[in-house]
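In what follows, a structure is listed as structure tokens, so that the remarks can point back to it.
Missing here is one protein chain; the remaining ones are kept as they sit in the complex.
== chain A ==
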Amino acid sequence: MSFWEYLNTRHQQLLTDAFQHVSAVFQCMVIATVLGVVIGVLSYRSGWGGSLAITSTATILTIPSLAAIGLLIPLVGLGVAPTVITLTLYGLLPIVRNSIVGLRGVDPSLVDAATGIGMSRIARLCRVELPLAWPPILTGIRVSTQMLMGIAAIAAYASGPGLGNEIFRGIASLGSANAINQVLAGTLGIVVLALLFDAAYVLLGRLTIPRGIRA
């Protein structure tokens, strides 16, 4: 069966897998973004807290994802739970790091000016600091998403959802005529989805980065 025939006959299955892949990564990215920005906001003002947050998230990233999944299985079982926890944990790092770096990089005179016109701490954060720190945070989100697309593929080994299942089906049937089609469909599908995500982030950046600081 040629690759195109394979795509034609299995498109239902492939679309389901692709949808689940995107939805798992997207949902975990939303959780990771919220958590990451909150951690960044809470820790960027203290030198100690900031470096603790960066070091601990960097340590998590050093751990191979298969080992992290392996350690979670005895605790939460197979399936969706280890996938979601792993994806969220790994997605955190670039976002935490970039929000701390971004928030610290805001010109202090602008924050002073905001205080000077009577803004409260919350207003300063929401209307001055976070909008200015948004471009690096968005970069962190992009980097995270690219990484999670690959980790989600590995999570399929622990019965997680998504296109990784296609790849593992191919590996399990090595030598059979369909093995290469399955692996190719899974891999290319993930590449295409990752590039689509990236394009969506470029668009999101256009829409959300304040005009005054656009490069």
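Methods note: a residue touches a chain if its C-beta (ideal position, glycine included) is under 8 Å from a C-beta of that chain, and two chains touch if they have at least 3 such contacts; residues count from 1.
Operating definition for what follows: contacts and distances are computed from a predicted model.
From the set "Carbon monoxide dehydrogenase large chain", "Nitrate reductase", "Permease" or "Cysteine desulfurase IscS", the protein name that UniProt assigns to the chain left out of the figure is "Permease".
When the omitted chain is restored, the residue from A:Leu14, A:Ala53, A:Ala133 or A:Ala194 that touches it is A:Ala194. Although one chain is not drawn, the whole complex shows that of A:Cys28, A:Ala53 or A:Met149 it is A:Met149 that touches it. Interface residues of chain A with the unshown chain, by the touch rule above, are 59, 62-68, 70-71, 73-74, 78, 146, 149-150, 153-154, 157-158, 164, 167-168, 170-171, 174, 179-180, 183-184, 186-187, 190-191, 194-195, 198.
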